[in-house]
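Please read through the structure below; I'll follow up with questions.
Not every chain is included here, but those present sit where they belong.
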Amino acid sequence: MSKVKEFNEYRQRMNDRILQQDNLVLKRLFNLDTNTYAEGALDTRTKEMLGLVASMVLRCDDCVKYHLEKCREQGVSTEQVFEVFAVANIIGGTIVIPHLRRAVEYWDELGR
Amino acid sequence: MSKVKEFNEYRQRMNDRILQQDNLVLKRLFNLDTNTYAEGALDTRTKEMLGLVASMVLRCDDCVKYHLEKCREQGVSTEQVFEVFAVANIIGGTIVIPHLRRAVEYWDELGR
Amino acid sequence: MSKVKEFNEYRQRMNDRILQQDNLVLKRLFNLDTNTYAEGALDTRTKEMLGLVASMVLRCDDCVKYHLEKCREQGVSTEQVFEVFAVANIIGGTIVIPHLRRAVEYWDELGR
């Protein structure tokens, strides 16, 4: 599972570097980002799927990877995650397909 | 509820015009669009919220309006729809706020 | 044909205002924009269709209108323009459909 590990280590290392700089706006944004997916009127599982589809139509591979991990933690099934992918690809068009390929590859690695 | 009616009438009229042209690719895409939100491993209610958040981060006001209507039909509450908005605005940034304003205005009109 | 006229008058008036400001970079960009569609290894007709599809996937209604006028001047048929639309909607996804509606409406107005 080395691709997953590599992604998470880089992510953690750079997040630490950014927060250490003590820019108030960025620190608060990072905080707010975490709060966004907390249980509320919608549960975290639904919110993580919302995060995934939004990341995919905006074609952000790293954001997709992050939400794929969260979706797996929340018990989203492979069949369900492909339905999220389907919504993203219909709304965002074939331009999303290269990101779909990388997302499926990462999803499969997470399941190993 | 005239803004809602006006939007739907224009939408219907132009969709009819487009389909009447008999371009096979566009016809199939319109069909596929409908299938995307059918019950499956995920229910239609969840898929409509996925469609809403994706439309919002892509900043497409007409798409947002369409999915807001569908979300209301599916029984999504105002508190829940605001949590979808929150995900969209955190992921998409303050650039999404003008679309949030118009979305809230339309949501309120749908509820009248 | 008043929508067409209104669009062109606003466009002309504001272009004049912008050029009158004498910002060298903007003036050269406006110039360069015109040169881009000149006959070359590809003919103007092909280039205008390229301009149309690019404007549509980038979801710029005003740019779409402009290139629709040029396509009509270049003798692109309705069937052909719908094939350009089809490419744009498959590549750009259903998010492009609201722009397709407005494009078809404008195309029909140009033909009146």
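Residue numbering begins at 1 within each chain, and the chains themselves are lettered A, B and C in the order written.
As a convention for this text, a contact is a pair of C-beta atoms (placed from the backbone, for glycine too) under 8 Å apart; a residue touches a chain by one contact, two chains touch by 3 or more.
Here the structure is a predicted model, which is why all the values come from computation and not from measurement.
The total count of identical chains across the complete complex in this file is 6, with 3 shown in place.
Here is the rule we use: only the chains that are shown with their structure count from here on.
The mean-CA centres of subunit B and subunit C are about 26 angstrom from one another, to the nearest whole unit.
Spacing of subunit A relative to subunit B, judged by their CA centroids, is 22 angstrom.
The distance from the centre of subunit A to the centre of subunit C, each centre being the mean of the chain's C-alpha atoms, comes to 36 Å.
Within subunit A, contacts with two or more other chains are made by residues 57, 90-92.
Against subunit C, in their complex, subunit A makes its touches with residues 57, 89-96.
By the touch rule above, subunit A contacts subunit B in their complex via residues 32-33, 36-37, 40-42, 46-47, 49-51, 53-55, 57-58, 63, 77, 79-80, 82-84, 86-88, 90-92. Chain contact summary for the complex, subunit C toward subunit B: residues 59, 78-79, 82-83, 85-86, 89-90, 94-95, 97-98, 100-102, 104-105, 108.
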